[in-house]
Structures are given as structure tokens and as C-alpha cells.
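Read the structure below first, then the notes.
Complex shown without one protein chain; remaining protein chains in place.
Let's turn to chain A:
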Amino acid sequence: MKTLQANAGVLTNLEVLEFLRARGATSDPMGCLGAVAPSECKVFDYLVNTPACNQTRGAIDEFLKRCEKFKLAKAEKFNIINLRPSNQALIDPIIEYCEKRLTKDEARGIDEVQELVDSVLEVLPPPPAKPDEEMQDLEEPPTAKPMEEN
């Protein structure tokens, strides 16, 4: 075995998720036997619970365009896309030397970190609610009513 290129390209979580989905992986553990291996199923289950599960390529392109002005490293941009930090505290460990590179000047009203967080919140869709949150606001679906009347 010979390694020709150890790093032939980085993939976002979304790309790996789409690749596994195209191969036939589903959340149902019995459904994906035969099409994908059990280890691939585990990776799929992990990715489905990350913000990548309802991202689109369009949203990612839009986000990359918007954060060009902050001059972030490619690895940092990918990390933000994979993690979708929703506030300044969560974005701080991703960007190295955050205080020096992104200016925060309250006197002049510039807060680049907050601008970056706002871009994340606007462009990248939020992850789906966790199961225990969904149970609390369970509502009757509106389409059920016309069926019952007939």
C-alpha cells in the first residue's frame, strides 16, 4: 500500500452526509443493511445529529462569500460550518488569536465577531430540535382535520 496523497481534499460534514445518503444510509438501523456497512451507519447516525443534517450547498456557498472579508483560514471556515456556533463564546475557540484578528471597538460601533456570529445565524440553518424539546410542543398537524371531516 502506498499513500500517494495524504490530504487530497477536505470534506465538510454535509458532503460526507450526502455521500452516505446517496449510498443508501438511513436513520433506520435495519433499513441500511446490505447497502452500507455498520461502521458507515454509525458515522451517518453521528452526522444526522449535527447541524450538517439540514444544511444545503447553497447556504454554505453564501456563508463562504459572506465571511471572505474576515480573512479566516480555510480550516476555521470549515470548522464553523460543521459546528454552527450560535454565540460569541462558542465561536471564540475556533478562531486563533480572535481578539487580534477580528476588531471589537465599542466606541466606533464595530464588532466583527458579532457580525460573524450574525452571518452564521442568518445563513446556516439551525439544527433540528432535540427529541425532548419536540415532545413539549407537540401540536396536531393541520392536514389531519380535512381527512376526518370527509
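Observations on the structure shown:
Heads up, the rule we're going with is that a contact is a pair of C-beta atoms (placed from the backbone, for glycine too) under 8 Å apart; a residue touches a chain by one contact, two chains touch by 3 or more; residues count from 1.
The rule is short, and it goes like this: contacts and distances are computed from a predicted model.
Not every chain of the complex appears here, and the one that does not is recorded in UniProt as "DNA-directed RNA polymerase subunit", selected from "Myc-type, basic helix-loop-helix (BHLH) domain-containing protein", "tRNA (adenine(58)-N(1))-methyltransferase catalytic subunit TRMT61A", "DNA-directed RNA polymerase subunit" or "Protein inturned". Seen from chain A, the chain kept out of the figure touches residues 1-13, 15-16, 19-20, 23, 37, 39-40, 42-43, 45-46, 50, 75, 79, 82-83, 85-87, 89-94, 96.
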